[in-house]
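I'd like to ask you about the structure that follows.
Just one protein chain is left out here, and the rest sit where they should.
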């Protein structure tokens, strides 16, 4: 189903092979040997496709799917139309992800340096790198093996990239050390000066920004996001963290493993996040805070104080979510009162 | 008045010609044959200029304008100083837009491919295209007629652009089908992976993003905005939609015709907008919502539920605007009470 101009499908796979790859169980008398050629959405899937149901909002579409195979939670198996072979798992979205990875593995690429790219003679490239058109690799930069540098991207002097890093088109990197398997999307800016200055009778005095950006392994950073380098300490993005588009990370921020930051959120300078902190879209965190591991910051929250590990906060200024929804309800009742 | 280094003026036009082009009516004994050479703001316009009044905030400036001709609502004609020929219309801003288009038509450009541009031999360019310096056009890309690709822009493999598309400097496109007369401003990122992954005991599992971005005719997308491609379905931007700068559109979002999204707003994955939905600056919409045609989402609103056609919502969490302002007033009174 994916447009073959953009995506190349692997496979086909039997239902049994897909069960093995997804860790799901074939329901009842499902056809183990049925041949599946592709993934497809619920509405447009046909008998040769595998689809999935993860969100009850789409239950109606599930009931009428023409898919040959569907990944679904055991509790919803009864809603499947006849003739669909079911793969049962308690994590159907994860199951779909693994099936889709089987059909659409990361495309291979031919190594090489485009004639139009500019690679400084002192830069070192690991084997298997692909340096695309008009990109620029600065002096003393070091790239690991199999890095792919997109067209018109700029890798500044002395930057270090681990193995299997992918840098999108028009991204700009400087003053950074990037781990392995990191994916930087188009337009990302990493390593520029932090927003550091101080007032003076004669104007603002710039504070030299003397740290770096350290990005752990397996991090993704979304399109047009910006990560400033540290002012003295480094800015640190923990391994496995997922950062969406248009996110701002200020200087000296230190982030643990597996944090998730949704689009248009921002973390101010010197704030520290533990592991697996989740930050919703358009949320903002003040500077110099400590956010505990597993904390969840709701979308659009404005966080002005420390957040304990595992705490969930909402609103601006952010409060624990129970308190927030109590306030919302109280205000609603107040506004509805007669005479008000 | 516009700086001739940047803009080339056409004309001149008589008042009668401008009346015809703007659909406005010449007031009373206005000089039909007066020659107007340019547009200008109220404060700086002289006798050879045409200006306009659209916002009552600028009524004081209107009363003292030295313009030769002014486009104004009939109700405000009485505030004009003597000697100004008036063009009356109930939509003076539209009238000004048409007058300005007469004086400043879209500049023509010389077709051709810059020597420094890299166009893959398998790409197809319609006649009259202009491919500017250091831009990159990938394999199998198809451009319509008279497309203009800005310096250092990157058009990825197999992307399709309709006729008369303009792509700004340093924009990055991949996995997309773009309609006719679309304008993409500098730094735009279209078609990169959506933010799709699922938690696993061993870390996040990436969900392959297998859809495209489909952009309808006559769309504008502002500087540094980001539009992720679909995860399976496509991300769709309806014809005639106007998207401001630094806007984020998540994967699978489907948008009807003529939607307007103001700067720094964001729409989360799989949300559907009807036609002519208006979204204010910094507003955010959760995922998987249905927003009806003609709905208006206020600036900074946080929308967490479906919005009915024509409904106006404000606040975070967003509520109908009447309810919002009632809450604001109730809270203000509460805070002002003695003993509080």
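All chains are identified by letter, namely A and B, in their written order; residue positions are counted from 1 within each chain.
Operating definition for what follows: a residue touches a chain if its C-beta (ideal position, glycine included) is under 8 Å from a C-beta of that chain, and two chains touch if they have at least 3 such contacts.
Note that this is a predicted model, so its numbers are computed, not measured.
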Residue touching the undisplayed chain, where the options are A:41, A:187, A:216 or A:240: A:187
Residue among B:37, B:91 or B:198 that touches the chain left out of view: B:91
For subunit A, residues in touch with the removed chain: 116, 118, 134, 136, 138, 140, 152-154, 156-158, 170-172, 174-175, 187, 189, 192-193, 195-200, 203-208, 210-212, 224, 226, 228, 232-233, 246, 248, 250, 264, 266, 268, 282, 284, 286, 288, 300, 302, 316-317, 323, 326-327, 329-331, 333-334
Residues of subunit B in contact with the chain not shown: 1-3, 5-7, 39-41, 55, 57, 91, 93-94, 96-98, 100-101, 103-104, 114, 116, 132-134, 150-152, 168-170, 183, 185-187, 218, 222-224, 240, 242, 244-246, 258, 262-264, 281-282, 299-300, 315-316, 328, 331-332, 334-335, 337, 340
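Convention: only the chains that are shown with their structure count from here on.
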Where subunit A and subunit B are represented by their mean Cα positions, the distance between them in whole Å: 28
